[in-house]
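Shown here: the complex without one of its protein chains, the others still in place.
After this line comes subunit A, so read on.
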Amino acid sequence: MPTPSKGPRLGGGPAHERLLLANLASQLFEHKRITTTVTKAKRLKPYAERLVTFAKRGDLASRRRVLGLISDKGIVHELFTDIAKQVENRPGGYTRITKIGNRKGDNAPMAVIELVLEPLSAKQAVVAEATKAAEKAAPVEEAAVEAPAEETAEVVEETVEAPAAEAAAEETEEKTAE
């Protein structure tokens, strides 16, 4: 979950900010790379990545949540089909911001924000595979640890029960003898 931003809203107010972010996100998903100010790019990054996470989940409920923010069905379709497939194996970090210097008119610092659509590098893929393997191995070990413990407990119970049963049997025998 992105951290809520402090300070003044973008644009003129909360509603203006919502619209600005939604429009920036839809343009980003349409063109894959947009040039904007550094401030807007930084605010757009968590917003857009959250939408990509919804797209990766891909069910109807998440599609409706995204459609509540981005009204263009075509762009949402592209997000859920093309972009979601391209970032399938990427564990977050779906956007990249690069600063490109100040704008000529008002000297505002500008940046390019783009979707990271290239496949994971070989090293990243290996790391992802290793962590997955470790996760798989961990539950097996836990089960192995649990199983002997249960067995020993059962054995102990049996040993406890057996003398008790014998004693009971002896008592009954004694009683019958009397």
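Quick note on the criterion: a residue touches a chain if its C-beta (ideal position, glycine included) is under 8 Å from a C-beta of that chain, and two chains touch if they have at least 3 such contacts; residues count from 1.
The definition used in the following text is that contacts and distances are computed from a predicted model.
Engineer: The complex lacks one chain in this depiction; which UniProt name from "Permease", "tRNA N6-adenosine threonylcarbamoyltransferase", "Electron transfer flavoprotein subunit beta" or "Large ribosomal subunit protein bL32" does that chain carry?
Structural biologist: In UniProt, the chain excluded from the picture bears the name "Large ribosomal subunit protein bL32".
Engineer: Taking the full complex into account, find the residue in A:R57, A:K85 or A:K99 that is in contact with the omitted chain.
Structural biologist: A:K99
Engineer: Among A:L69, A:V112 or A:A128, single out the residue that touches the unshown chain.
Structural biologist: Per the contact definition at the top, the residue touching the missing chain is A:V112.
Engineer: In the complete complex, the non-displayed chain touches which residues of subunit A?
Structural biologist: For subunit A, the residues touching the absent chain are 33, 35, 98-101, 112.
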